[in-house]
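One protein chain omitted, others in place.
For chain A:
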């Protein structure tokens, strides 16, 4: 027996529990791919329908109809209106919500008119029963001429029956000739012309969809678009009117079918969701509850995640030491320890934050709470070109931009999502704290203000955070003006009833996010860290060896201790390395900001991650062994005098200039790697790096000259 591969589309409205059913059907046999040409994730899973039939299941984005209003929805139209598309399904499993059948059947009726064999899976029947709704499944099946099955995505009930009806469809037992909407005679004129013109065989409804959407269908070339445009003008094709008439006509057919197949024993009083919403969306309590929840999210990725992060840090350091002890002293040992293992540590270190953030976010999404947050904050965020959901990213960005940028994925509108991704790294993340700490300690006196309530250093810290927030919002406004929208932004959405989160879905979301980060962003982070390691460890010719010999001689002359000698050698070696050379080469560029070659070197190394700045400065000032204690570095900076000019190398103006530089600068390769992964092109991380660097440069220049 030859085995057969078929393509099944999983389709339905948003919030219908589609992903639970997808998870039930495919388990862990899932991967995330791309829909062609767009930044919408395509989740594909595989399962065996029978021993010899393997199905590829494509989880399409939640959609209300084939008249798209977002890039997510456009994916569905593009695949379903083009029989030659690689994603055009052989069969459709349509998931509908038992508590709101009428609306959910709208898209189903459109799919049926495409003449793709379809089976209807009715989800959340248990919830419907609680609401007093009972459904006569057989009657519904008969009227719609579509096999309907009750399923439960959470428990898995009905999944095997669903499987059976897919087999029936494959055996040709489904009806795929009847339709629900009959085109009017005016529409029919245009349909016939398009069908005659189309290079592939279209159903009537596909031809009608071409007439409505030809301008946005990526598979049509310009001459085809012009031709269809000509037809629609000739026939006076009334886009909006026909769309509304068609939709209303569908409801006219569907409403009686639904009314005849369900009985509602109306339960009096407010539902649980209504009671919860009375408090949770209250004008005063709503925002307070939301902000408190976000503070909890912030706290968890800022401080709770630090426990596993420290463990990873120590674990990697121990492993590093162990490898160094076991392997011979050679360049390849250094490559493995300081290059590869450090790079790997730099990737894994983010896993706790990503896992915790996505655990909390999927709780908010799954329970239905996120929709309420959007309802409350959409208007404010719209002023800055973002969506209500963007707040989650912005607050998370205070801990780390990497999970925050990944969290922007749930923003449906492309423009709002892009703006959120582009501005989030301006929020001061935890990696900036060590940099701010040394600079503030150096430049700001520890004097009490406001009668001892605060001290001046605390105020300076707060100022830096505020500067970041203001920059974030202003950048949002600027991007809002620059970026072209691919779909209109508007707020008209369902507020789903509250549900217990489905733990399996939560678990799968967290796993998927962590996996994607490690595999896709991890590659870039590893590569950049190996390159940076090589640049910092090697110099042209034997310059590194020479630097060591000279440093040793000088140490003897100066009478330094062993530890001091080692620090001194490290400083001289770094100076002689390629990074040192780069630092000296870019010094003229940064001189107007008050930075000498030593700071310039630290700017180069801290491209890996901002906190590296402190370590590099310590190495260059020959106190690399001081570890995390900032007092010796502060002392060194205060005492550092340029021997040729006799002036202080590091002034208060330099410190403030650096602070502003680090508020704005995109000094984090890991964030850039994630932005590349999330936007699926190098264009956006490049734009982000450029605009933030320019902002940092000129912000720092301005600051240096006012002090």
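Observations
The working rule: a residue touches a chain if its C-beta (ideal position, glycine included) is under 8 Å from a C-beta of that chain, and two chains touch if they have at least 3 such contacts; residues count from 1.
As a working rule, contacts and distances are computed from a predicted model.
Looking at the choices "Ferrous iron transport protein A", "PhoB family transcriptional regulator", "Sugar ABC transporter permease" or "2-oxoisovalerate dehydrogenase subunit alpha", the name in the UniProt record of the chain not drawn here is "Ferrous iron transport protein A". Screening A:113, A:187 or A:378 for touch with the missing chain picks out A:378. The residue touching the chain not shown here, chosen from A:233, A:330 or A:492, is A:492.
Here one chain is not drawn; of A:102, A:192 or A:334, the residue touching it is A:102.
Annotation for chain A: contacts to the undisplayed chain at residues 64-65, 67, 69, 99-100, 102-103, 106, 131, 240, 243-244, 247-248, 251, 271, 273-274, 277, 281-284, 286-287, 371, 374-380, 488, 490-495, 497.
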